[in-house]
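Missing here is one protein chain; the remaining ones are kept as they sit in the complex.
Chains: A, B and C, in written order; residue numbering restarts at 1 for each.
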Amino acid sequence: MRYLPLADTDRQEMLRTIGAKSIDDLFVDVPEAARLSGKIEGLADHASEMSVERQMTAMARRNMVAGEVPFFLGAGAYKHHVPASVDHIIQRGEFLTSYTPYQPEIAQGTLQVLFEFQTQVARLYGCDVANASMYDGSTACWEAITMARRVTKRGKTILSGGLHPHYVSLAQTMARFTGDQLDVALPELAAETDAERLLASIDGETSCVVVQYPDILGRIADLTPIAEKAHANGALLIAVVTEPVALGAIEAPGHMGADIVVGEGQSIGVGLNFGGPYVGLFACQEKFVRQMPGRLCGETVDAEGKRGFVLTLSTREQHIRREKATSNICTNSGLCALAFSIHMTLLGEKGLRELAALNHARAVQAADRLAQVPGVEIINDSFFNEFTLKLPKEARPAVRALAEKGVLGGVSLGRLYPEAEALQNGLIVAVTEVVTDEDIEALATALEEVLA
Amino acid sequence: MRYLPLADTDRQEMLRTIGAKSIDDLFVDVPEAARLSGKIEGLADHASEMSVERQMTAMARRNMVAGEVPFFLGAGAYKHHVPASVDHIIQRGEFLTSYTPYQPEIAQGTLQVLFEFQTQVARLYGCDVANASMYDGSTACWEAITMARRVTKRGKTILSGGLHPHYVSLAQTMARFTGDQLDVALPELAAETDAERLLASIDGETSCVVVQYPDILGRIADLTPIAEKAHANGALLIAVVTEPVALGAIEAPGHMGADIVVGEGQSIGVGLNFGGPYVGLFACQEKFVRQMPGRLCGETVDAEGKRGFVLTLSTREQHIRREKATSNICTNSGLCALAFSIHMTLLGEKGLRELAALNHARAVQAADRLAQVPGVEIINDSFFNEFTLKLPKEARPAVRALAEKGVLGGVSLGRLYPEAEALQNGLIVAVTEVVTDEDIEALATALEEVLA
Amino acid sequence: LEEPLIFEMDEQGGCGVDIAPAPKVASRLGGLERKRDIGIPGLSEPQTVRHYTRLSRQNYAIDLGLFPLGSCTMKHNPRLNEKMARLPGFADIHPLQPIDTVQGALKVVADLGEWLVKLTGMHSVAMSPKAGAHGELCGLLAIRSALEARGDAREVILVPESAHGTNPATAAFCGYRVENIPATERGRVDLAALKARLGPDVAGVMITNPNTCGLFEPDMIEISKAVHEVGGLVYCDGANFNAIVGRVRPGDLGIDAMHINLHKTFSTPHGGGGPGSGPVVFSEALTPFAPLPFVEKQGDRYVLIEEETAEEHHGQTFGRMTAFHGQMGMFTRALTYILSHGADGLRQVSEDAVLNANYILRSLDDVLDAPFGASGPCMHEALFSDKGFAEGVSTLDVAKGLIDEGFHPMTMYFPLVVHGAMLIEPTETESKATLDQFIGALRSVAERAKAGDPALKAAPLHAPRRRLDETLAARKPVLAWKEPVQGMAAE
Partner (left out) sequence: LEEPLIFEMDEQGGCGVDIAPAPKVASRLGGLERKRDIGIPGLSEPQTVRHYTRLSRQNYAIDLGLFPLGSCTMKHNPRLNEKMARLPGFADIHPLQPIDTVQGALKVVADLGEWLVKLTGMHSVAMSPKAGAHGELCGLLAIRSALEARGDAREVILVPESAHGTNPATAAFCGYRVENIPATERGRVDLAALKARLGPDVAGVMITNPNTCGLFEPDMIEISKAVHEVGGLVYCDGANFNAIVGRVRPGDLGIDAMHINLHKTFSTPHGGGGPGSGPVVFSEALTPFAPLPFVEKQGDRYVLIEEETAEEHHGQTFGRMTAFHGQMGMFTRALTYILSHGADGLRQVSEDAVLNANYILRSLDDVLDAPFGASGPCMHEALFSDKGFAEGVSTLDVAKGLIDEGFHPMTMYFPLVVHGAMLIEPTETESKATLDQFIGALRSVAERAKAGDPALKAAPLHAPRRRLDETLAARKPVLAWKEPVQGMAAE
């Protein structure tokens, strides 16, 4: 067994040292009734690397690979090109197989990366500070809502209809147990976001307003009016960004008055991975820092006065505060945060802006081409790299028909909102730098055929 | 341009420091006539990683991948499963991007690996010492012949007909210029090797006899009688091993009297790579060490008395001896030697013997099955993981027909010996641990169809 | 050479990617173009690779040496797992692709789930929790849902004193009041005290077994029975499942829900703090309440039960805990590991883990105080206290002293029930030779601690940094780099 270094002779010698006759003696505390005598049923014995590789590869081959077909899916997870050096670096044993940096003297590598990551995220989001990452965008969003509750001591949260439905669903799950009050709505297939509804709903009971930017249909609206109204009512504005590349082209939520900005970091450095692991980004303005959940890395000095980094403000955390902790979260998404940070460093200001510009230009080209498909209507006036089509028929079966033609054509609103009749003809189309002219043409042609 | 860190502002500042007006000033020594004014014709400008990846991937897809079809090619390059950890380790920057260890104080990693590698190779081959690797098996073979000439001061070399034809061809190329006298022969499609011919040819003029073990047709013969006759005549025995895995099952040439053992190390750790880079192994008995070509790593101590390793005996080498050097070789196959060494460490005595046993057993099963194909005859009495079939018709077109059926069925002797009429029906079939029962059946069935 | 921050580098205006020029189009960004500098430094690829390579070398890692972190389980991460997780068929598929285009991915989820159920002897599994603590939350939400479904809202969750901090935190998050269960002198749950506390207000217990003292709870079956008898449910923290995998099935102990940290038992990498993955296995009683989404096999085809289809046959689900379907990248690694080890290998894993821990326990109990050493063998981790250290020498000093010996420190000050606790978990992937080195190193540091060697207070000396001032960091938190004020550099 290739991962187990002990030889039988070692085992015998060690048992002698311990003073036990057999391994079974070490399991003496396990009641007889609970001892498994045989092997786990149905599971084969250990296998060679080659054999396991073949089994796994056979399963991998049964999936349609994004990089091998015209690909237009978004809705919270985006396909971008990740430079080869990112994966090279995160596979270094010193990153891959290291532990949470609780022993800072021998974890400065991870800690400095986290400090750089926090600064990158804060700047990207237009905030003062950011934490060292969360599980993903959806859980970061819920954590932001609970943080707003701690700040405002109020329990009412207004969720934009443009917020990703999974994020809404998660909040609904949690609110059922925490007693938070959620004001939710479905999106409408219209050019305008639901800013008006949000503005109308904010009142003196409101803890926070949660707005996605760009929203689930790809629409972009100025957050400033909502921030102003919220602040006037003592509420916070939480902005959610599922596509961080957008912020290379459009204004940062933190610069439009958002108090907390959270989102998904997957686009930068991480890859699709069928939905996980991803990396939740979480930033806020300075004054709220002590209410911020999650792990934080801070600057300090060592006994010789040299600059160094440590995990800090852990008095908020479960391993110190136990039932009084601000969150039960114990893990961040360290390796994905590293990947994000490396990719961001490779991009820099210049690369991020160019990448964003290319995404937007490609999306505009695609929108123009798809608008020519008979019966298809583009909902959006504004968008970054993602927009919504209204098809003349239900989008969900259309997406399946496109897949049969070898085109992954988008995310149907039917998949995301199975029970919302009014949305069934909606199709979200994401267009990133990986999409070629040929891909756009392939989608347009296939869509014409499917709708004919 | 992602690999170039200088910014234009840097360039201007540096030119100022240098005292030059423009980059052109730095190329002032290039005569006007030789200055290329435009760009290289036909080559596009710099491209994104994604674009290059697509171009390369398109080419990669035009090849039939060994791992995806029933695969039976050998004849000097073998498909074995290489553990994932091997490639992981050789991609560490400290190995991948390090230099030849001429500064031993900061290259002990590479040096200790080479010392371990040399010991592994020497033990595998049954020799006292080995060098730090050569380009590949074929060039190692020629270097062994020239080394024998230096030792014996004689110029006649007897090559077995069982020696890989490319190795023979290379020796013929070189001998034309060096004046070495080569005694060569074609192999015969028979169970017996050409040991008798070799024994008869050895005389007092003979510098060395070169025998492949197992030979090109897969046959295994005891080298002891040849060694004895050679030694009695003051000649050396050079053994060539193209499949190192075999030595986990059969006696090492060094234990049968071979003075120099060379070969290809590709099977262990390296992979097929369409023929290169591979790793040449080179070992000999202690008394010849100062005539051994190539780089050598030796043990020593540092200024504090700690054990350390250095490149040694470099007085034989071109950078010291220039035109009096034992060889013009300046490079070894360092990273491939590392891969070989890691894989060998993972295998160990136990794994190597098990791997060899599995290879042999699979080959025996395949031989038994193929012998049932009408008209097919197995030439070999003895073999390790490779044997030769005699088909009822020319093998070369048969191999192409098999490929059209999606089976890579072996190496035809027609490909290796295009001008040898008597060999055209021969087909070398290699069967390693990657071959499944289904693969064997697929080959047998396809062969039946092709021969029908 | 000290490695500067990317924000401090001279070459930060560079770029390590080449982006094809964007076609000219009229912008449709809604008039919200970002105009001000973002302030993100860029480096060319060579500088980027070098920056992170240099930083990495300031880390300790399993690839460099033993990580004796009790309760955190740092074991070898097989490289085959990494290779498999990167197959384009797994790494390059979108979570919302049509179901028929991701049948292989769903099979991975289903197969891994099936093995987790079988290995634990439970009834079903929720795959979506993102990490161990998220799994705890999942388990507690299921418990609360089940109790609410029977109209029986209870208030209290009992947690042993020695529990992981996440246990009470999670229970509190779900709206429960947490009460402690005391431990016996042998380091186990005090069964009598537990029984005495049980009643109709108790929603359940959260128990860790093997517990955080590294000991198996021999009364576990009886504990479960007692809790069930009063209508409560039993949550098991599965952090220590690696000690018993293949030898004991938690389902046979009466557990209703247990999360499994894939990295602890099934070798996914820790990555310097995540990503984790915390699937939760359920008893039959809790199965109807499991979260969305999950994978189901229908004939030859795998389907994903999401919001739309849940109504039909999963109406009692407590809902969604995360976007998409969980940590696919971790599932491929864990499944690869399970297939690699197989039934015999997984049993050997727990045996070797327990053997290694007992070897450490018995090799050091002459020099270190083992508070529960007398009560018999430990499971996968060995627990020592600071009893016997000279005045002024702390567990922290011993930990930092170990750094100078070339090892990562053990877990310190946990569990809380032992004074100055040192919890040592070698895992099954360490050789006897390495254990002997570690034992020698810890013995030497322990002897210095007992002798009161003042030099120990200064440790570590041989690390990229000396002891860091954590108080300063917390008092005036500096969480992001800021441009130094002009003129400061000249001072």
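Brief remarks on what is shown
The rule is short, and it goes like this: contacts are C-beta pairs under 8 Å (C-beta built on N, C-alpha and C of every residue); 3 or more make two chains touch, one makes a residue touch a chain.
Every value quoted in this text rests on a predicted model; they were computed, and no experiment measured them.
Taking the full assembly into account, the omitted chain touches A, B, C. Across C:Leu416, C:Ala433 or C:Leu461, the residue that sits in touch with the chain not pictured is C:Ala433.
From the set B:Val262, B:Ile342 or B:Leu391, the residue in touch with the chain omitted from the display is B:Ile342, counting the whole complex. Taking the whole complex into account, chain C touches the unshown chain at residues 1, 9-11, 14, 18, 44-47, 49-50, 53-54, 57, 62-65, 76, 78-79, 340, 406, 429-434, 436-437. Touching the omitted chain from chain A are residues 1-5, 7, 9-10, 46-49, 51, 83-85, 87-88, 93.
Here is the rule we use: only the chains that are shown with their structure count from here on.
One inter-chain figure worth recording: chain A and chain C are separated by 20 Å, centre to centre, where each centre is the mean of the chain's CA atoms.
Chain A and chain B have centres, each the mean of its CA atoms, that are 47 Å apart.
Across the assembly, chain C contributes residues 13-17, 19-20, 43, 45, 49, 53, 78, 80, 82-83 that each touch 2 or more other chains.
Chain B has residues 2, 48-49, 83-84, 88, 93 in contact with two or more other chains.
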